[in-house]
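Yeah, one chain of the complex is gone here, protein chain that is, but the others are all in their spots.
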Amino acid sequence: MTLLNLCLALPALGFLLILAIPGHNHRAIRATALAVSLLVFGLSLGLAVRFDAAWPGYQFVTDVPWIPSPAIRYHVGIDGLSLWLVVLSTLLTPVGVLVSWRYIDRRVKEFYALLILMESGLIGVFVALDLFLFYVFWEVSLIPMYFLIGVWGHERRIYAAVKFFLFTMAGSVLMLAAIIYLYTQAATFDYPAILSLMAAGRLRFSPLEETLLFVGFFLAFAIKVPLFPLHTWLPDAHVEAPTAGSVILASVMLKMGTYGLLRFCLPLFPEASREHAPWIAVLAIVGIIYGALVAMVQPNMKKLVAYSSVSHLGFVVLGIFSFTRLGLDGAVYQMLNHGISTGALFVLVGFLYERRHSLEIADYGGVATPAPNLAAAFMITTLASIGLPVLNNFVGEYLVLQGTAQVNFRWTVFAAIGIILSACYMLWLYQRAFFGEARPEVRAHVSDLNPREWAAILPLIVLMVWMGTATRTFLPAIGAANARILEQTQQNVEFHVHRLAPTSGASAEVLRAR
Amino acid sequence: MLHLWLIPAFPLAGFLVNGLLGRRASKAFVNAVGVGSVVLSFLWVLKTLAALGPLETPHVERYFTWIESGDLRIGFDLVADRLSAVMMLVVTGVGLLIHVYSIGYMAHEGGYYRFFAYLNLFMFFMLVLVMAANFLLLFVGWEGVGLCSYLLIGFWFLKKSAADAGKKAFIVNRIGDFGFSLAIYLVVVHFGTLDFDAVFSAVASRPVDSGAGLLAVIGLLLLVGATGKSAQVPLYVWLPDAMEGPTPVSALIHAATMVTAGVYMTARCAPIYLHAPLAMEAVAWVGAITAFFAATIGLAQHDIKKVFAYSTISQLGYMFLGAGAGAFSAGIYHLVTHAFFKALLFLGAGSVIHALGGEQDLRKMGGLRKHTPVTFWTLLCAAVAIAGVPPFSGFHSKDAILLAAHHHSPVLYWIGVITAALTAFYVFRAIFLAFFGDYRGDPHHHPHESPPVMTVPLALLALLSLAGGYFPVPAWLAPMFPASEQGHDVLLVAISVVAGLAGIAAAWWFYVARPGLADRVAARLGVFYRLVYNKYFVDEIYAAAVVRPVVEGSDRLAWRGMDVGVIDGMVNGVAARAQRAGAVLRQIQSGNVRSYAAWVLFGAVLVIVAFGFWGGWQ
Amino acid sequence: MPVSLVPSQQELLRIAPEIILALAGTLIMVLAPFSRRRTDNRFGYISLGALLAAGAAALAADQHRGTAFHLMIEVDGFATFFRMLVLGVGLLTALVSFAYLRREQAEPGEYYALLLYSVAGQSLMAAANELIMIFIGLEISSISSYILAGYLREDLRSTEAALKYFLLGSFATAFLLYGVAWIYGMTGSTHLSEIRAALTVAAPAPSELLVAVAAAMLFAGLAFKVSAWPFQVWAPDVYQGAPAPVAAFLSAGPKAAAFAVFLRVFLTAFEPAASRWAAFVWWSALVSMTLGNLAALVQSNIKRLLAYSSIAHAGYVLVALTAHSEAGASAAMFYLAAYALMNVGAFAMVAHFSRRGERYVEVDDFAGLAVTQPAAAALFAVFLLSLIGVPPTAGFFAKFYVFKAALDADLTGLTVLGLLNSALGAYYYLRILVVMYMREPGEAAAAAPSLPASMKATLWICAVGTMLLGVWPTLILGFADRAAAMVR
Amino acid sequence: MDAVLFLVFALIAVTCAANLVVQTHPITSALSLIGVMGSLAVLYLLLGGEFIAAVQVIVYAGAIMVLFVFVIMLLNAGAERPAGRSFVARYLGVPVLVIFLGLLSYVIQSRLPASEAVRFGEFQGGAPAEVGRLLFTRYVLPFEVTSVLILVAILGAIVLGRKEL
Partner (left out) sequence: MNAVPLSWYLILSAVLFSLGVAGFLIRRNIITVFMSIELMLNAVNLSFVAFSYQFRQADGHIFSFFVMVVAAAEAAVGLAIILALVRTRRTLEVDEVSLLKF
């Protein structure tokens, strides 16, 4: 239990530590940031090791009062759902530090301070079990990212940063309204307590209430995910953000949305979630296909990857709103996968940018010749991203689609089109950037990976393979948590299952059997 | 435990070693690892099969749980049964020969280690494909070989056409995989498992699907997958382009092994197809149409590899025809013999190309009989085998298929026969153009025979092409599939043989006896010839009907229209509207005290009205 | 009835803060002519001392709660809270003014005296329990602020601000007074509790319509002081024109005191007629927020921007008032405290940055301040983030409590609109952040002087306070809760 | 008699007030205002406000208005120039003002107890003695506090009136 608190507190301390270092001593700042983030990563691995996957409830729980009235508690803990997301955050922060090593050369101190501070917020989002605390962390993680984009971004950084902030803010204020309303009904912000009130039938919402509350939460999360058509902040934010910003944004921050959907929307508003699942699923599918199509025609690498995120995250949302164990497991797994593979893509694009100072695909071509290792790493990441078996994304996508198929086969059919398209845009990108004769300016500027860069990318590549093959490392804990969430959503909503069931009777059969 | 896993593991190890260390290693090391791993694998196959004996029941080995979620458990399970045994032998056997051949063929190429690493990786995935004991693992191999195909087609990635071709192969395959994966989802939804034995026994207990029932849907979706991987209509377009890859790759992947995965899968899923006549029918017709259609295109190609590529498509169509007609064992039989003679054709072609320093155009060859005798004779063996000349291997397998087809539907039989004639014609056309007449190529180039490391595999394959028909494949496979009663109708056999011989004769007439006649005929045929010559413009049609609309639509409608225009337009519109509202509101603040006072007065009246007349009256 | 003209000690104690302030003000006023040195900080120190002493006195008075001077004054938790608040604002303003006055070469003597008087007036308003007392307190506070607004009398903007403030303020006061007259006419009393009694138990009950009209005029007068719609027109001009420390003071002190009166009057005296006024307060809250935020979007002058934002913030407080509950009252109190901290901080930053004659008051002038003065920029950023309402800052909890109170009172629509407004408002605060952090340093930021000690102290106090309330809001909230419980 | 007195002085008051509004020269306006104040003092008397009537004349008309006149003279203020520029004041303010007055009149007429009538001499509580007693008992605090107000006024006049800087 102290381990988890340490994970939360250490980055905050690191933030202060970095602030205390004189601003001109870049080396010390970087080293400190790296050390702190690695330390936190180590601690989070400790969490993973000591985590009991068989136990479905929260572990490493700390629950102390923070504010007496209204009763707000510092209540943190993790279950299988949050465990790996925490590890993901702690893993990608050192990666973010490493990729910024040369990239960030001005206002270094502020950069690393914010990066480390953000880690605290991100971890907090995933471990908070008090709705209010959750909201606080949710917002806290927003500010550093805003600055990362706005200060260290590219030309249109300000537009992107403000857009990012306002989109997210617009969603989260509605969530705040819903959270407060929930409090006025439940008289507590404590999430497990609210759930047990609901389970005991002492807290009920009228359909209208539930729908409105659901929408309040959902919009905040959907913007963060981002779900079509609320996604337009993402490409801008990604394109303008510095590498580390993009990495953290794509890998961890977007997961805040899907995590929220799964953690809060489903158990709190089971009926509304199920009732609205059809159109949400449709939006998710539209996002999958649409994101892929738009990604295909992007001339800018980061934008391409950003739109691919829209597509990938569509799978996650689809899985969540399939309300099947497979779909949920797949969705969570896909969150992690997307974190790893898209994170790696941004890392690699960042490497390219550091060499050639351009994000336009047209400025590259033939990179494989001067930088074979970079090309190989990019290839593996590309393959992971397009869902090649034995690499990570495949497992997630498979589970999601399999889960969806149990509910509505038509959804699966359309969603699976996204997998075809993902191959189109990624391979086309790869071809344009890496194949062909190397142009003189590419030859002149592009060199192969150096050890620091290897250190940043190799763990991710190893994880891609690991997660694609040894899924048992991760899935049991995730599954236990999802089983519980699913159970929570099944209270008194039996009849919806039938309504959602597909046209063919057989799958309803299967569903009932489960 | 017989450690079946070692069979794919050897090539995987080879891939890892060569991939990680190969760049700095010597060629000898790379060869040793690359070929050695396949040798080990081949030996392990032999040892395993020897240990397993007659394989009355499948031998399944379960290693670890790959994915487990809820009630669904998918293991990393390998199976050795009669079907996979055949495939293992073909894959490792032919694969080994091609590996050896590659040592010679690729000797002067850059990225040598990369080539062998990819080949090894391919072997790994192909073996996983054929040994998988469940659908998902099969899919792993399926996608994996697709990847290797992509990598190897694009091996010379400096060439745009090669990179394009690789990408095209991958994407078209993805479309097929789309169907395959949907089938997998349906299987899980309805059977709750992906293990072959469990699924098939569940299928067996179901009544035969009369119409478009569940099994028919699954069967059709699987067929979509198969058409992608095995280059059938309408997804065959990638295979001709795939000839951009090095020739050993064409031989191994795009002739002998990978492209037959669809046939293998169809045979593997025979229990499903047998319960879904509709799907069966579709398989047969897709096969027949592809066989004929591709053969016609093959008639007019000038690139030697393209000729063989269309031939491959056509022959794969044969296999599907067989499978669709219910003769799964015949399909597999043809798969095996085809592996021999088509690999040989490609390797021979490779040898020719090697001899000519990279020239692939038949019009610039000729008279090579004298320069490359070994190649000539081995190629001739392959040609007679594919032409169905008795008693060589192609004759046996093709006949089995045609008989089954006739049994199923005479129309299919006749298509098969015509295709057989066309096949004989274009193959011998290629042979005659390349080896007879006078050398028409660059006069400064002196063609030379390939080194033994290439010719020995050729010879071995020639032997197999000639005698391969005597492997008792159908009998061996018989217990796997319900016996399809096929009376041995001599007349039907005779007709097909005659057709084949007629094709050879026609080719001799056109290209040896009366050179120049072909061009005149072509000119006479006009539109039809141009249609065939341009491959029926299928690529162009696809480009115009699918690719361009999608790309343009994504660009204009989705991105610039929807994203930038509508959504961001709305967002920016709201922002702009807010700004404008702010700009209007600030006008109230005119700076004039008297107007401020008017506003205050206005406010006071408003409040009075609100408090006095509005608030409390309810 | 025999009356004693000599007040008891207890009574004196209960108005001790005002006495101290008035005496100190007078002392400064008397001493001022003897010191013509413009750089003299002594008066500043005196006023700091007086404010601290008054704070101590207010706390002491809180130990002896009760009424004084024939119910004119009621010292209760509520009064003490607002007294401490306005004293705190006065303290911070005094600190900000140290360097500012020196820089602007303005006489410090009268300035501090006026400041102390003004605070005394506000302090009286906080404790007053009777309309006439309120009126006089309000006038003391207002008249001194008119003068303070025009304190730089050579400056065109400053005098203009003073004139506008004065004319419109008096104009609104007339309405307020008219309302008081009518209330008196309806109920025969100007004492809040008696008014309430008259409205509920008196027979015959006074005409509802007349009471409503009277309440409306009172509302007009008070809403003017807190710059709520539809009486917000004066605020931008005055805040922009007034010297920055004065603007800081105006946005926090008089506003807080006016809100104290607002709460007292409408939650005690007119509580029975809530059905009549609540609907309009709803609209007033909404329009204030929206109008303030929208107009702020297009401002380029940072003082004017903060003025519009101040209108919006008044709207948020009115949301709490709309709830007319105990929770609402305490939320409003917390909000005002938080707002005082962050807004005084922000204005202090502007005061410091603007240079002599307030040359640099455009948002764009702040370009690149984060590069040239990272610490100052970070402090400013804290205030801005708090104004946006981002956790963990005081502004966040302030909004949170307000909207929680609103939801408790079933004001779902207003809550949602209010929260959307706060998202809208984020935009213009962000613009300052953007300019400060994401632009290259301009001429103004490059030459920015370093923070003088007094300014540093103010900024740090405000920032630490803002953060502290953002982490432990109970520091004040408990106080506010208990105080609010006693308003009725 | 009461009615006549009321009507006469009310008429004077309104006329003077209207004159204040329509005159463009401040001096005329100031004199009109003094007229209003004087007539109001009479009305106060009618209402029994002896003390307040006296204060009205002495303080208001006497002191405050003199101050005004003094300043007008000091600044040598002339007549306003024509062509006012406030559109809002004219076209929003004036109509609203009419509504305002109408509203108040309506409310007063319809809701105020009509029985109450003012008879001169009936109420005599407004004598200085009574007022003084109240002022030093019940209203002693406001009374004392106004001293601060006066101080502020003095201070303000000093600060703003001081010429040198």
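The letters A, B, C and D name the chains in turn, as written, and every chain counts its residues from 1.
Operating definition for what follows: a residue touches a chain if its C-beta (ideal position, glycine included) is under 8 Å from a C-beta of that chain, and two chains touch if they have at least 3 such contacts.
None of the values given here were measured: they were computed from a predicted structure.
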Query raised in the report: For the chain omitted from this view, which of the shown chains does it touch?
Result: B, C, D
Requested in this report: Can you work out which residue in C:Arg14, C:Arg103 or C:Lys164 touches the chain that's missing from view?
Outcome: C:Lys164
Requested in this report: Would you indicate which residue among C:Gln240, C:Gln373 or C:Ser422 is in contact with the undisplayed chain?
Outcome: C:Gln240
Report summary line: Contacts from chain B to the absent chain lie at residues 586-587, 589-594, 597-598, 601
Query raised in the report: Footprint of the hidden chain on chain C, which residues?
Result: 132, 135-136, 139, 143, 146-147, 150, 153-157, 159-164, 166-167, 170-171, 173-174, 177-178, 180-182, 184-185, 188-190, 236-237, 240-241, 304
Query - Missing-chain contacts mapped onto chain D - result: 1-3, 6, 10, 13-14, 17-18, 20-21, 23-24, 26, 29-30, 33, 36-37, 40, 43-44, 46-49, 51-52, 55-56, 59-60, 63-64, 67-68, 71-72, 74-75, 77, 80-81, 84-86, 89-90, 93-94, 97, 100-101, 104-105, 108-109, 112, 114, 116-119, 123, 125-126, 130-131, 134-135, 139, 142-143, 146, 149-150, 152-154, 156-157, 159-161, 163
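Just so we're on the same page, only the chains that are shown with their structure count from here on.
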Requested in this report: Report, in whole Å, the distance between the mean C-alpha point of chain B and the mean C-alpha point of chain D.
Outcome: 101
Report summary line: Per the C-alpha means, the centres of chain B and chain C lie apart by a whole-Å value of 77
Query raised in the report: If you look at chain B, which of its residues touch at least two other chains?
Result: 597, 599, 602, 604, 608, 612
Query raised in the report: Could you say which residues in chain D touch two or more other chains, in rising order?
Result: 103, 107
Query raised in the report: Which positions of chain C touch chain D when the two form their complex?
Result: 3, 5, 7, 15, 18, 22, 25-26, 29, 68-70, 72-73, 105, 107, 110, 113-114, 117, 120-121, 124, 132-133, 136-137, 139-140, 143-144, 146-147, 150-151, 153-154, 162, 207, 209-210, 213
Query raised in the report: Across the complex, what residues on chain C touch chain A?
Result: 370-371, 374, 385, 388, 390-392, 396, 400, 403-404, 407-408, 412, 415-416, 419-420, 422-423, 426-427, 430-431, 433-434, 437-438, 472-474, 477-478, 481
**Report entry** Residues of chain A touching chain C in the complex
**Finding:** 23, 67-70, 107, 110, 135-136, 139-140, 142-143, 146-147, 150-151, 157-158, 161-162, 165-166, 169-170, 173-174, 176-177, 180-181, 183-184, 212
